[in-house]
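In this view, the complex is presented without one of its protein chains, the others remaining in place.
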Amino acid sequence: MRSFWSLLASVVGLATLLVQAKSSSGDSVLVLLDPSLKRDDFSIFFSGLEEKGYDLTFRSPKDEEPVVIKDDYPQFSHVIIFAPETKSFPKDITPQSLVDLLSKDTNLLLALSPKQTPLTSLASEFSLITPPPGTPLVSHFPERDTPATVIPVNVSHTSPILTPGLPPVWFSGVPFALGTNPLLVPILNAPPESFATDSLGDSDADVVIEASEKGGEGLWAGSQLGLVAGFQPAGGARATWVGGVELFSDEFATKEVSSGVKSGNEQFAADIASWTFQESLVLRVDSIDHHRLNETAPREHYTTNDQIVFTTHISRYNPKTSAWEPYSGIQDLQLEFTMLDPHIRTALPPVPGKPGAYSVTFRAPDRHGVFKFVVDHKRRGWTHLHSSTVIPLVPPRHDEYPRFLSAAWPYYTGAISTSIGFIIFSALWLGGSESKKGKGSKVE
Amino acid sequence: MAVAYSLPSDVSPATVTNTRSLLRIIALALISGAAIASRLFAVINFESIIHEFDPWFNYRATRVLASEGFYEFWNWFDPTAWYPLGRVVGGTIYPGLMATSGVIYNVLHALHLPVDIRNICVLLAPGFSALTAWSTYMFTKEMKDESAGLLAAAFIGIVPGYISRSVAGSYDNEAIAIFLLMFTFFCWIKALKTGSALFGTLAALFYFYMVAAWGGYAFITNMIPLHSLALILMGRYSSRLYVAYSSWYAIGTLASMQVPFVGFQPVRTSEHMAALGVFGLLQIVAFAELVRTHVSSKQFQSLLYASVIGMGILGAGAIIGLTYKGWIAPWTGRFYSLWDTGYAKIHIPIIASVSEHQPTAWPSFFMDLHSLVFLFPAGVVMCFRQLRDEHVFVIIYAVVASYFAGVMVRLMLTLTPVVCVAAAIAFSSLLDTYIEPTEPDVADDSSGKIAETAPAVDAASSGSSTAVSASSSTAKKTKKAPTAPPSVSAVAAAMTPSKKGEKPRGIFGLDTRFIVLLNAVGMLLFFVLHCTWVTSTAYSSPSVVLASQNPDGSQHIIDDFREAYYWLRQNTPENSVVMSWWDYGYQIAGMADRATLVDNNTWNNTHIATVGKAMSSSEEVAYPILRKHDVDYVLIIFGGLLGYSGDDINKFLWMVRIAQGVWPDEIQEPNYFTPKGEYKVDDMASPTMKNSLMYKMSYYRFPELFGTSQAIDRVRGQQIPKAGTTLDYLDEAFTSENWIVRIYQVKKEDILGRDLKSANAFAQGKKRKRTKPPVRRKATV
Partner (left out) sequence: MAGPKTTASSVSSSSSANALQTLWKAYNDTTSPRLKLVDTFLVFLMLSGVVQFVYCILVTNFPFNAFLAGFGSCVGQFVLTASLRTQVNPTNRSEFKDVSPERAFAEFALGSIVLHFFVYNFLG
């Protein structure tokens, strides 16, 4: 009874906390739910989303409606696919169309399963290497009374996506190996003692022993495997791959990891959803500005060796107020002044006193050409910031060079004296003797 | 003296001179009209459009000058050329041409004649060709006389060697440069003949104009010193030479340094050292002459000569020493390749690859000059006979220009004026000899013929009047009006034998005269016919528009280039960057108004080699280069469907060679040939060739045109394999009507960070192979 009241209180508290949070890119969510799963089994997760303000539309893989993309326009801002048992998806949801959705700024939350689904082949495009079909993750540690495939996983404390201090989460499903794609954001890794195998009995674990003898080749084990991984494609959308659907279920959310400690599944699921649906860690470049030092208006082109001031304004989305607020928390923003290769790479520090503004003053290089101001900030979990502004850098005009140099005064005096001499000479000649033939015309 | 035909004797000398001047003026006007008219074929057949490649850049620069004024033009930095390096146009061009057009434009607008700048640019060359004819007339007049001058003007007015670079629409530096060349030479000769500093100053001013107009001004910079040196060595030093050369050099060199593109070159490069050397030598010789007039002692003289020669050798040694030390730059590649013809192919492939820089073949001499090429040596020999100072100039000019014209096709243009002058001298001497009516007296009746006066006068006058009427009736007027010969006594003195008692020499009778003159006139007629034919068929096509014939004989215009450039202009974002081979850079900039990577200026060999590397490498290697340079579109020319042989596959080997010059480890020319050494594009092509970007782009979807039958490349005459080529990193954006211009769009990086080949395979539904997880550490056993 007490547990029930505490549960209710925590749920209500959580709900009030989250009731105002909304995504920065839209509210419509399509949930592709396998018929074998019941909606009520995920009520905590889905009601959490609805309380935040999302508009959930449920669809079974057998249904043709509502289509996820129509006439090349995506119909929903976010798509959740919880379809562990489905072998074939409807016609409008193919691996290719899912990638297409990503390029059209639709966020995806995809769940894998030990069975072979169309998502398994899609995972390899995201450089996630899935184990052979029918090999769920198994761990015999820690000692517990759940089956070996239901594993408590410790949450790392360093990921910016998750709230700090989360208790371990329950997980059941497949692991995947993470490739070397820099766009991957590992969120939850497998416990070190876990491994993927196709049978629960250890007698069939020859595969594991063989692989370990080969030096770990082909071994699906250890904390190098990921269970939940995010992916940030170019373009801003986000995709999250989860190794099993049960992570979101009510059963796991209410299960205790150790006596008196509830699992962190509910908060974990809410964090993943809020990251995937563009609520948290969302940045954008509001504006960029450039002008010469001691001027305010930007110019169409600058001259070499000019002092240029570059300013950019960055905002972060605040899900609680559903507004973009200036954000000065980036400590390592850099500006590159590039022509084929960066000629200048300098830090872009935040301006104290002006929230959201980052500014730097630098001297344009001595080389003329067409340069770009490039702001390129990529951090795992955060939105990639990229802005590129083309600006020509022209050489000085012909009258911008210093004109009369002191080193040249002998030449100036020489030239002027020649002119004066010429004038005097002409005067003397013309005013001189009128005898044109001159004297001394004796030919030798 | 007996006469073959009698001249009217009741005409006063004043009337004769007046009539002669009037006839000369009319003749010059007709020649100018002919010169302008024969250059208008392209405008009449097609339209008033700028031709070729280089003129498009000049036209763009002139547009900037006309719209923004001289100040902005002087400082113009073009960020769309040679992206992303940009081009400082103000300091790297010869502004004479644009300034001339700008001045004409402003003058016409001040007179409230709103002529479009394009029309001014198109018609500038014919206008200046009339001025060239006039300046050649003045030049030849100094050599021989006015009648030779008129012949020379007529020759240069219509000769194809000059027309090729000065048709209406060919808005290039040579349009005004040849006029300035002849006029500068005329001023120089006049200065030399009269010893007047005024003509020396005029020569310097027009030399300055020439320096501002054309890079070939180095020709004048070396011709005039060479002439002066020859005169000194021949012992013909005179104060006139000193006055003329010194005033020309002092003012001209200082003036030429005002052009930013030339800068300090006149005192720092080997091409200008000859002029400086001769200047110094002249000062020494003049000083020696001056001292010599004051002292007559042999001892002093010998001392003086020794010191003069010593100082001369010292000066020459100083120049050579400075060159070795590097303070004076050695001959630049362009000019050095004129002496060492094999140099360019090895070291500077770009210079060797320009079609205009190839050695001249004999047929092009005949095509460009026709019968003048035979008269030309005769004229030079005649200069030897007279050998005044100015004839030495023509001889030197003829020898030097013949050598250069043999080395490079492009330099036929500098040979053409001297050929016209020398041929005119020869031809006019011939005409003079045979029109001259005096006959030598003969003691014997058998060998002398004295023609009747009346029919002879009719025949002669009818002969000359038909000539005049023929010239007035034909549309293309090129004939000169035969003038009455110069003073009869002078010619008679040349004709009559020097010794008494010898057989008299001369021309007897009217029939000999008539036959020779008829032949001569016939040769002139053939010359006119040839020139007109060559102009209309060979030199009057704007290479932007091609023409061919339909089966029924009507003209079929192939306008693929403009179609493609205007597609680019109207369908791509304004800041797109287009990559193509450098030939088309100016045209893309002029007609499509887009940024280009390389263009015809070819000043940066590494940038061109980068483009060559991108074109000749595989897609995976080329893609990073394309993305680094922000290239949005790639444009190639493909002539395989139509048989247009000037396409990029034919130029491909030059791209490879130029790229190889900068990256010899990555690009090797032999890889693009078959093992047997053949250049093949069919299924026997080498793998490197098949994977190169240029090959893939050229033949992309080409076999689809032919359906089930075999695809044939009409230019190479080979069959293309039916499988065709695949492109992963580029998308086809546009192909023109006859497949001549093909434009491809560069794909952006894949959204999931994959390489585009795998991304395309995925998009087509292919599954990836199952892979094993990457090994991070070895398990401890």
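We call the chains A and B, going by the order they appear; numbering starts again at 1 in every chain.
In this text, contacts are C-beta pairs under 8 Å (C-beta built on N, C-alpha and C of every residue); 3 or more make two chains touch, one makes a residue touch a chain.
Remember, predicted model here, so these are calculated numbers, not experimental data.
Peer 1: Considering the complete complex, identify which of B:V16, B:L108 or B:A197 is in touch with the unshown chain.
Peer 2: B:A197
Peer 1: Would you mind spotting which of B:T293, B:S554, B:Q570 or B:T708 touches the chain that isn't drawn?
Peer 2: Counting the whole complex, the residue in contact with the absent chain is B:T293.
Peer 1: Consider the whole complex, including the chain that is not shown, and state which of B:S238, B:S371 or B:N601 touches that chain.
Peer 2: Candidates B:S238, B:S371 or B:N601; residue touching the omitted chain: B:S238.
Peer 1: Based on the whole complex, identify which of B:T62, B:T184 or B:T253 touches the chain you can't see.
Peer 2: Among B:T62, B:T184 or B:T253, only B:T253 touches the chain that is not shown.
Peer 1: What residues on chain B make contact with the chain left out of this view?
Peer 2: 194-198, 200-201, 204-205, 238-240, 242-243, 246-247, 249-251, 253-255, 257-258, 264, 267, 283, 286, 291, 293-300
Peer 1: Since one chain has been left out of the picture, which residues of chain A touch it in the full complex?
Peer 2: Residues 403-405, 407-408, 410-412, 414-415, 417-419, 421-422, 425-426, 428-430, 432-433, 436-444 of chain A touch the chain absent from view.
Please note the rule applied: only the chains that are shown with their structure count from here on.
Peer 1: Could you work out how far the Cα centre of chain A sits from that of chain B, in whole Å?
Peer 2: 57
Peer 1: Under the stated contact criterion, what part of chain B meets chain A in this complex?
Peer 2: Where chain B meets chain A, its residues are 74-75, 77, 79, 83-86, 88, 90-91, 260, 293-294, 296, 575, 628-629, 749-754, 762-763, 765, 767-768, 770-779, 781.
Peer 1: In their shared complex, at which residues does chain A touch chain B?
Peer 2: So the residues of chain A touching chain B come out as 95-96, 99, 102-103, 121, 124-127, 129, 132, 177, 179-183, 212-213, 215-220, 224-225, 231, 233-235, 301, 339-340, 368-371, 390, 392-395, 397-398, 444.
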